[in-house]
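A short worksheet on the structure shown next.
The complex appears here without one of its protein chains, the remainder shown in place.
Our next item is chain A:
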Amino acid sequence: MSMHAKDSTERGIDYMTDTRPIAAGGNTPGCKKRDPIVVAENVSRSFGGINAVDVEYLEIPRHKITALIGPNGAGKTTLFNLLTGFDTPNSGKWQFEGNSLAGVSSYKVARMGMVRTFQLTKVMGKLTVMENMRLGGSSQPGERLSKALFKGLWGGREKEITAQANVLLEKFKLDAKKDDYAASLSGGQRKLLEMARSLMVQPKLVMLDEPMAGVNPALTQSLLDHIKNLKAEGMTVLFVEHDMNMVRHIADWVVVMAEGKIVAEGPPGEVMKNPAVIDAYLGAHHDVDLGDAEGIKELEAELEADEESVVGTEDAGILSVDVIAAEVAQEKEQK
C-alpha cells in the first residue's frame, strides 16, 4: 500500500478497509449517506421534451468508489456534465463538500477538487503526452501571464509537476510514450492518458466516464488496482462503466440510472440481484442475478434461445450488458 494509505491510517481510518456502512439508513434509491461528498436535489435536464436527467435526490459517499451504471441513454454522461458545470440543468441544486455548485463555471468546479474525464476522450493531440500531463498540474505560477516570461518564477514548480507526471505515467504504462504526440496514441492509451491527466489536478472527487472503454484487457487489471488505490490516497471515485465484472471488482457502491432517474442503489452484490436493475437493463429476462456466475450462466442459457442474441457468437463468455440491452430493445421493436 502507498505512503498515503499510511497517512490515512494515522488519522485513524484506512479507507481501503473501512467497512462502516455507507448508507445512513436503508439502501433505497436516493438514500442518505453517512458521509456524502456530493448531494444533488431535483436536478433535471431535458432535451426537446425528453428528460435526459431527472434525479430527485442523490448522495455520493466520500472516500468510496461509486459505480454509476445504466443502459445507454440513461443519462449518466448528462448527469456528469450537469454536476461538473459543463451543462446547465433546467432545475435543481447540488453541492460538493457543502458548497453549492449551481451556476458555478466548470473550471471553478475542477479547482474545487471535482475533476471529470469525458466519454469521448479528450486529449490534446498536437501536444506531447508529457505536455498533456503537465497541463493538469495545479498552482503553476507560470500559467499566469504576468509571470510567464520569467522562467525563474515557475521553473521550480515545473520540475515538481514533471516529477508528479512521471510517477503517474509509469503507473499507467505510458512512460515510454511521454515524448510522443498524443495524437499518435491508440484509443485505449488516450483513455489512460486522460485519466492520468485528471489525477494531475489532485482531485478530491474524480469522475470517470467509461474509463475502461477500449483499454487493452491486459492492462485493465492493473488499472483497476490503480483506481482502487486512489481511495487509499483519500480520493473519492465516481465512474460510469458497462462491464459488470469491473463494477463488482472495485465498486463499494452502485447507483443505477434508467431513463434519467435513479432506480436503485446499494452495494454491488445486492444491486445486481435487484429486479428493478435487471429490468432497466434487459427488459425481459427478469429472474437472474447479474452479480454471480450462476445468474450469468442462467441468462446466457436463456439468451441462447434467442436468435438475435450475441451469446454464442465470438462474444460468447463476455457479458457485455449494453450490447445485450441494445439487442433486446431491437428484438422488442421487431415484435
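Criterion: contacts are C-beta pairs under 8 Å (C-beta built on N, C-alpha and C of every residue); 3 or more make two chains touch, one makes a residue touch a chain; residues count from 1.
The working rule: contacts and distances are computed from a predicted model.
Q: Leaving aside the chains you can see, what is the UniProt protein name of the one that's missing? Options: "Acetolactate synthase small subunit", "Branched-chain amino acid ABC transporter permease", "Glycolate oxidase" or "NADH-quinone oxidoreductase subunit D".
A: Of "Acetolactate synthase small subunit", "Branched-chain amino acid ABC transporter permease", "Glycolate oxidase" or "NADH-quinone oxidoreductase subunit D", the absent chain's UniProt record names it "Branched-chain amino acid ABC transporter permease".
Q: One chain isn't shown here. Among A:38, A:55, A:83 or A:110, which residue touches it?
A: With A:38, A:55, A:83 or A:110 as choices, the missing chain is touched by A:110.
Q: Out of A:149, A:176 or A:276, which is the one that touches the chain we can't see?
A: Answering carefully, the residue with contact to the hidden chain is A:149.
Q: Which chain A residues touch the hidden chain?
A: Residues touching the hidden chain, for chain A, are 84, 86, 105-108, 110-111, 115-118, 122-127, 131-132, 134-138, 140, 142-145, 147-149, 151, 154, 158, 181, 183-184, 194, 197-198, 200-201.
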